Each structure stands twice: as C-alpha cells, then as structure tokens.
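Got a structure for you, questions after.
The other protein chains are all here in position, but one chain of the complex has been omitted.
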Amino acid sequence: MGKIKSALLNNKIAQAGLLAVFVLVTAAAVYLMDKSVVAFLLLLGSLLLLYYTTFSNTVKWIVAGVLLIAVIPFATSGGPSYDAYMEVATQCGIYIAMALGLNIVVGFAGLLDMGFVAFFAVGAYTYGIFATGQANNFISGELFPLSGGTFWIFILIGGFMAGLFGILLGLPVLRVKGDYLAIVTLGFGEIIRIIFNNLEKPVNITNGAMGLSSIQPPNLFGFQFTFPHQFYFIVLAILGIVIFAVRRLEHSRLGRSWKAVRENEIAAQSMGIPLIRTKLTAFAIGASFSGMMGVVFAAKQTFIDPTSFTLVESTTILVMVVLGGMGSVPGVILGASLVTILHLQVLTEFTNWLNQLSMQGVINVPTALSPAKMQRLIFGLILILVAIFRPNGLISAKNRKVSLDRAHEQHSASSNAASLNK
Amino acid sequence: MKGKGLAALVLVLGLVAGCGNNGGSSSGPSSSSSSGGASDSASSSGKVIKIATQSPLSGGSSIQGEAIKLGAQLSMEDHREEFSKLGYSLELVPYDDQGDPKKGVANAEQIGADQAIAGVIGHLNSGVSIPSSVVYEKYNIPMISPASTATEFTDRKLKVANRVVARDDFQGPAGAEYAVKTLGAKNIFVIQDKTAYGQGLAEAFRDAAQKAGATIAGYEGITVGEKDFNGVLNIVQSKKPDFIFFGGMYAEAGLIVKQARDKGITAPFMGGDALDSSGMVEIAADDVVGTLYSSVAVDITKSDSGKAWADKYNQKYGKNPEGYSGYAYDSMSVMLAAIKKSIEDNGGKLPARDKIRDAVRATKDFEGVATKVTFDEIGDNSYAKVFIYKFESASYPGNMISEVSQ
Partner (left out) sequence: MISSILQTLPQVLIDGLALGAIYAVVALGYTMVYGILELINFAHGEIFMTGAFVGTSVLLLFQSFGWLGGMPAWISYLLIILIAMMFTGALGVGIERVAYRPLRKAPKLISLISAFGVSFVLQDVVRFIAELKTGNYIVSSHSLFNQRITLGTSSLGSIFGDATIKSNTIIILIVALLLMVGLDLFVNRTRWGVAMRAVAQDRETASLMSINVNKVIVLTFFIGSALGGATGVLFAQQYGTIDPYIGFILGMKAFTAAVLGGIGNIRGAIFGGFVIGILEMFASSNLGILTSGNFGAEYKDVFAFMILIIVLIFKPEGLFGKAVKEKV
C-alpha cells in the first residue's frame, strides 16, 4: 500500500491517468443513470482527488476549471435530475463563498463571529428591496422594481453594503476581546434579524415578517436566469473571483497582519501593525463576500423573509469553517461542500428512504428520529469532535503548527486573569 | 501521507453516506423500475404516478404537517383501485419542508426533477407556499394547498397555485364581523406574533374590525418561542379592552390566555385557525374555556358522511383527524380526479404536466368530505367558508358555533 502511494506520488503520468479514468467513469455514470447521488458525489470528489495530486498549481486550476465549467454541467445534463443536481451545486457555491468570508474573520484574523448570517441578510435585502415594488414605499416616483439587468451592479452594491455593516459591527471589536466578541456578534446577528422582521413601521422598508416576494430574476441582454443550472454559472463566476481574492489576500501584507493579530495582538501592535484597521478590514472583506452571495440568493429564491437568516444559519457557516480547517482555504471549501451536501442531499434522501420504508411497513421509525431533523445534533457533534480531535480541521492550514505552540504560551501566560472573589 | 489517508477516508465516508442515500433514491426515482413499495399494482402495470406532499413533518407545526400527509395518503388509498384499472399505480412521496422556505424551495427543485411526480399537495405555511410555488410554476407542476391562507399566494396569478381553503382577507374579516356584530365588541386589543401568518391575519382582522365600528385599543407584537408574555399583557391590562384578538400559533396563544387570566384579564380571547389544535388545550388547560377561534376548516364530524370518514381515518392511523386532514384528503382527491380526467382526455396515456395543471384549475363543483371545490381563475376555492369555534370546555376540538360564507 505504502509502496503504491509513493510510486503514485512520484509518477505524474500515473496520477493524470488515474484522475482521468476516475472522472470519466463517474461522469459517465452521472450522465447515464437517472438519478444517482453516489455517482454525483464521486464526480465532485474528483476535485478533491485533483487537490491531492502533485501537479503544479496552474495545471490544477486549469483542470478544476474544465471540470467545473464543462464536465460537471454536461454530465448532469444527461438525466431528468439536471436541475436537482445543479440546485445542490449552486447552494454549495453560495455556502463556499460565505464560508470563505467567515474564514477571513475567524480563520485569518482569529475573531470569532457568531452572527455572520447578518451580512448575508444585508446583501439579500439590498437587492430584494430594490428589485421589488418595496422601495416605492420610501422613495417617491414609482421607479421600482428595477429590472433584472441591474442585478449585476447589485452584486457589487450588496457586497459594499454588507462590508459597511461589517465595519459597523467591527467598531465594538476595538474594545471587546476573545469570547466576549463571540457573544457580541451573536447579539448583533439577532438584532439585525429582529430589525428586519419589524421594519414595516413607521416606514415600511423590509415588509417585516411578510417578506419580499416576486423579486426580479437576473437578466443579461434579454436572457432571463431562472433555473438552477443557469444560476450555477453566476455562482461559479463569483466564487472564482472570491477564491482568487482570498488567495491573494492570504499572502499579502494585509493577510500576514491578520495572522499576526490572531497569534498575539500585543506583539503585532508593537511590530507596528495598526490593530484597528487590520481588524476592521477583516470584518469588511469577509462580510462583503457574504453580501454578494446574499444578492444571488435573493435573485434565485425570488422570495426572502427573516426566517432564512436565523442563528442556526450562522452556526452552519461556522461548522463549515471549523470542520474544514480554520485559516485553510482548501479546507474551508471542502468543509462547506461536505456540510451543504450532507444537509441538502444525504439527510433529505435518507429521510425520504426511511419514510418510504415505514410506509411500506418494513420498519417503523418514529418521526422524532427522522434524520432530517438531526441537523443540530450532527452539527453539534461535528463541532465537539473536531474541537477535541482535529482542531485544525480536515485540511489544516499550512503554517498552523507554529501558531498552535504560540497560542499555548500565550494562553498559559494569561490564564489567570479573572477571579471569583466579590 | 497523512493527507492521502485523509482523502481516502473522506472518499470512503462519501461512499458510505452515498450508499445509504442511493438506497434512498432507489425508492424515489427507481420507481421507474417498480420498487417493492407499491406492491399490489406496480408489478402489473409498471407505470407509476407519483404525488408529492410537502408539509412540516418536523418542527413546531409538525402535528398539522403530519395530518396533511396522512389525509392525502388516505385519499390516495381510496383511489388506488380506480387508477390500477386505468393501468397506473399511485405512489405518495412525502417531503418535509420543516416550515422553512429554503428547505421548501430545495425540495421543490427535487420534485420538479422527478418526472414521475404529477402534482403536489402542500404546503402548510404560506411563507413556504409562496416561494415554492414559483419553482412549481417553472416545471408546470400543479399544487393544491390544504392550508395556506395568505392572500399573496394566489394573488400572483400563478397557473399552478391552488387552494381549497379561505383566504386571510376573508378569514380575518369573518372573525372581526363575528366579534363586533355578534358579540358586540367595541374596544379591541390586537396581538400578533410577527410571522407572515400571524401578521397577515391580525392586520386583516384589525382593518375589518375598525370598518365595522370598533376601536383598536392597541396593536402589539410578540416573539415566537417566548414563554413570558407579561409585558404585553401589562399593556392590555392598562388599556382595559373588552375583546382580545391574537394572530399567531397555538403555543403562544395558549400561554397568553393563561397568563392573561392569571392577571385577572377577563376579556374574551379570539385567534385564527392555528389555534385549531389539541396543543391549545394542553397548554392553557382550564383557562382555555371561552376562547374563540376562526377556522377555515369545518368540524368534519358534524355531518354523517364526515363522521364516517373521521372513523375511517381513526381506524387507519389510530388518531383523530386534525382540522386540515379533511382538506388534505379533498386536495388529493381533486388532484387525482384532474389527473384521471386528463388521462381519459389523452386517450389513456398520462399527458404532459401542463395539461394536468390546467385540468386542476378547471375543477368545478367537486364534492369533497370537508368542502365543495370550484377553483376560480386565480386558484381560490369559491366554496371556501370560515367557521367560528368556541372552547366550551377544556377539551379539543371546540364547538362550531357559526359559519360564514363568501
């Protein structure tokens, strides 16, 4: 086994052959079978396989691009389940972008943000309010809804608005540290949701709990985007930009400052890193990724209401980052994909299967134990187990080892701050 | 090396998860190859018509969601024979929307992808029905909701969206009319739970009550999931209303009634169709006596045929039907009647989805167990009625004391 491994590692041609065969077989399986979730998952798994090959980065990027743009859409288009597959892929993409955003805040800068979905909501509402008649309530002139052609500009506006809110939330960060920050952001997330849920008076801005419906779908030179397989390409394009930006940021001066702040704030400050600005940019950039995807989400759903932006949603994104590996870009992508597929495909299909079985009288599963309801339990267990056994996640960040040791020192140095006297 | 091992592990995990899952999909789509499920007739005909239900099978309204699934299932059982004569076997595919719009839309995409699914019965919550119907519209899958009452649901004039129950702008005013005209309420306090359902109903009630000549003493919101409503009730107490209306679910309604009586507030209490649940009595116990609720669902046991139906339901599932069970039964019956008609019109073959969609919309004077059904041009039921119930004792259901038609 070990021999095969090392032989494979040294032989690029063998790797390429293996990968090609794997992709061909799984793609053919997806194309020919009516609906096979296993084949689809394996086809997506080829991307993971690609990650572990020893090709140069450029080659990897090109192959991944071909797989995502051509092979996967083509393979899935064979059967009637085209849009069901694409819906999963699209949602995956949306969550990956959000998880990458949160990764900047939690993974790079070490600031635990538990209200991250608030920025997603800001993005979604930014587009939702102006792409429906809603904005007529506070802007006179019956200008709205704006046409679907403005969607493309709104991706930027949504990102910008979310970034603005990120800075707003970031301001308390100047004073609050560590675990207090987690609580503050959690509270902030709830505040945003409650406000969106109630802002139909005195001026009707968000239409409150009734939500915004009939949001204009995107429109490019008269071409309307309505089906998941069309949104897939929008999401893919944004995701490409996000991943590119994150990779560039990670190794930039700013990225190194984030990591320095994460490791030791006081040391970083004494090295001349502007603490406030560094933290605020982390919040703003992370939030803006989420905001952009919020715009896409609103356009795809054509309906948004505050129930889509609850605390559970924030936790889901956190689970993705923690599971994949805080601070590790490929890890976070893997984590986000795994969690989304688990939630959307595996649990749902498994529940349907159990339902079917119990209707046929084969087994009797009480509805209380239906796997689709176990989301919280599964997420909770992932958080605990990862924290205890694999704190660096599935794919750990490369320069993590140093940081852990330092974190230990710092921890033991300051582990005696508060006291229990009166 | 560690990385390699991990990759292998992940793949294996994926496989394992996928396997169970593949088994799952085998019962869904593989019906094209006759699964063991529809044992009786599937083998003989091989052609399967699937109808999906979408309702919350988990979460706070799972009691009603389950009732919708069971009601639809019962109707399907009753029509199985009919369809096997035509050479088709029927299969029910229950989906759990968890009362969550996102989940509902994702499920809807899966339903749309499954070519064997001819129609959808659902959803319970208007907030889920509205976005999901957009997806069904793309795939031309007709849906009949046995419970969604928001006006927006049919007002968008979708070709697929139908419902057999009354609209909020009929239910709210019907309740208001009863409160003001029959009970003589003059000073009404309105509380709502800040959800799409509660707010829609409360606003419709408030506007109609004002029009009928009552004054609104106050209009306040609460938070779903809270247990302490003393804050809002303190306002109620200071305003001294002679009637309280609540738009929201039974879990909060029960607590509000109980805490109001604890405070010595004795004004009559009224709510919408969400109070039509045994949970109301469990929570409020003796304080529930005297509470009124409007409902879009008839007390099915009032008529002889309805009583027989309820007995059958009870015998089959071991529990009494909830308010929506009968409507889910009727929705499924309407759906199946339309499918049958379009098969007959198409020379014995199952036609494309848009033909079924139009056949559903064309339903006229269909006699169901709970209601008569005629869909108007936007999919509302012209025969939908609103009923007023009252808890005369601490037991569910309340007594039907009035009936309002359009």
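To keep things simple, chains are lettered A and B as they appear, and every chain counts its residues starting from 1.
Note that in this section a residue touches a chain if its C-beta (ideal position, glycine included) is under 8 Å from a C-beta of that chain, and two chains touch if they have at least 3 such contacts.
Nothing here was measured: the structure is a model prediction, and the numbers come from that model.
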item: Options B:Ile235, B:Ala308, B:Ala352 or B:Ile401, residue touching the unrepresented chain; value: B:Ile235
item: Listed residues B:Arg167, B:Lys194, B:Arg357 or B:Lys385, member touching the removed chain; value: B:Lys194
item: For chain B, the residues touching the chain missing from this view; value: 60, 62-63, 194, 218-223, 225, 227-228, 230-232, 234-235, 237-238, 251, 254-255, 258-259, 262-264, 279, 282-283, 285
item: Touch residues of chain A, complete complex, unshown partner; value: 106, 110, 112, 114, 172, 175-180, 182-184, 186-188, 190-191, 194-195, 197-198, 201-202, 266-267, 311, 315, 318, 322, 326, 366-369, 373-374, 376-377, 379-384, 386-388, 391, 404, 407-408, 411-422
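We adopt the following convention: only the chains that are shown with their structure count from here on.
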item: Whole-Å gap between the CA centroids of chain A and chain B; value: 33
item: Contact set on chain A toward chain B in their complex; value: 2, 5, 34-38, 41-42, 45, 48-49, 51-52, 80-85, 87, 91, 197-198, 208-211, 213-214, 226-228, 301-303, 305, 307-308, 334, 338, 342, 344-346, 348-357, 359-360, 367, 370, 372-373, 394-395
item: Chain B residues within the chain A interface of the complex; value: 1, 3-4, 6-7, 10-11, 14-15, 17-30, 32, 35-37, 39, 57-59, 62, 66, 73, 92-96, 98, 100-102, 105-107, 109-110, 112-115, 127, 130-131, 134, 138, 150, 152, 156, 194-196, 198-200, 221
